[in-house]
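Complex shown without one protein chain; remaining protein chains in place.
And then subunit A:
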Amino acid sequence: MLPWLLLLLPLCSAAVNQLYLKRNAFLASMLSVASVVVTLIVSFLLLGKTDGGPSYSWISIGDFQLPIQLKLDALSTGMMIVVTGIGALVHIFSLAYMAEDGAKARFFTCLSLFMFSMTGIVLAGNFIMTFIFWELVGLSSYLLIGHWYEKDSAADAANKAFMVNRVGDFGFLIGILLTFGLTGTFVFDDMKVGLNNFAALHPDLVGGLLAAAILCVFCGAVGKSAQMPLHVWLPDAMEGPTPVSALIHAATMVAAGVYMLFRVQLSLGAEAFEGVAGNAIAWVGGFTSLCAALMATQQNDIKRVLAYSTLSQLGYMVMAVGLGGAEAGMFHLFTHAWFKALLFLGSGAVIYACHHEQDIWKMGGLIKKMPITTLTFAIGTAALIAVPFVTSGFYSKEEILATAYAKNKILFGIAVFVAFLTTFYMTRAFVVAFLGKPRDHGSDHAHEVGPLMLAPLCLLALMAIGSSWLTKPLSAVDPRLIHHAEEHAEGHLLILGLSAAALVLGLLAGFLLYRGKDKDPIDLPLLQNRFYIDVVYEKGVVKLLQDGLAALIHFLDVWVINGLLVGGSARLSQSFGNLFRRAQAGNLQGYAFLLGIGVVLVIYFTTFWN
């Protein structure tokens, strides 16, 4: 029953908070924290287990069975450690960060709801459950981005996130149904058999259909993991509270797309990803990582820098999955979750200390005011830019680079360039925000945050260094992970050399360009304005498509629904009424005459009509 506890505990916590503890913020927050800590302990207990506990029949129509079941394997238990571990630390961090917030109870209720939904995605045993929880994380993400809904920007960002995800989810749903059509089942464990049966029956159909199914499923990942061209919601989602950004929009939910792709790859077999589908996925990932890294170099909001960095790293993971190295992608997901959560919580601490100032050009000199936060942020940065041998990010990024090197040299080049850009923009952010002298009142008066915030930061910093050694359970998923490293030993030194060169160049460029500067020496409007993609969406999709559609629907509503259907039926019955009103003239003789005619007609028909 332990796996079910993992799923139901956050749900109970959310329900109790919502139903009984709305007015008692302290108890609500404590309940949420307690539930997530217990789930963390449970996920440690479940490491290495493969028994998902009892399954319940949900839908049963003829031969078709859809159980509610949990799937436990090395992949899901490993992912659960990430989700509950980071979840627990973020909950504790939020206790301090959200201490003075008026809607603390609601915040923790939504966090618990999110934990429930995310656990559901990770443990789901079939595609339908994945989809349900997929939508539920979308909902909780919406609620949490819009936590400060009085601000228009937050409400808009929440809407944007939800609607952009709808686009991806539409494809996802089609993909799920296509997969069902191919394999005849939604259950992950049975998919391989079903696919083989289909391949035996229709050998000529299976390749194209499989590619289409995978690409449609990938649409869901594009939405949730914010890949190009549906990436626009993630930077805007930074309007939510910073702990939310750390948990949902850096570590767990956005990684759900990659997780789901890996789950599909495990279920259908890695061969399914070879060919068109895999290539498309890899190129989308590579393109996203490149564009996002370019955009990150010119952002001034510290959270936006991190958001674009998340996009870029997610692009890495997706690229790895597309290249058939899903293990490398999952490995990077695992390490990235810890250090990106660390970076976000660090930025949260900084923002908190600077009185909710997010512009890095108004910070500066924080190393003297907040030494511990600076140290942890530096560790997170080191992990993200993959400082060799001491950080977890190095190992996972190496793994991805090795996969790219083996499969696609162009993507490998892009990945190395992205590594350089990553180092550059992180150095920029670090140098500008933490070194130099304070540039503004807020950063001048900043002081170190309390222990409730520092403790999660320090623990995450530990994980940022050490998480790569804790991934044994992951490598057990597929022994090919080890093969990868051996297979490409000849390219190993080249890869190491190139990534080290990217690191050194990026560090040098960042330090030399930004040290002691008070404003940005580089001015690239194209990158500042994020390639004008948002503008294109605004002007093109929203103005033309949405407004055009709205006009069309308005026309239909006013003229067809209101005018023709509703008004028309009213007018029709009215005119019939008018017509028959003539007959009811109140003229006695008229009635008698009609009666006579009627009798004559009845007699005529009964007598002379056979």
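In the analysis below, contacts are C-beta pairs under 8 Å (C-beta built on N, C-alpha and C of every residue); 3 or more make two chains touch, one makes a residue touch a chain; residues count from 1.
To be clear about the criterion, contacts and distances are computed from a predicted model.
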Which name from "NADH-quinone oxidoreductase subunit K", "succinate dehydrogenase", "Fumarate reductase subunit C" or "ABC transporter ATP-binding protein" does UniProt give the chain that's left off?
"NADH-quinone oxidoreductase subunit K"
Tell me where the left-out chain touches subunit A, residue by residue.
584-589, 592-593, 596
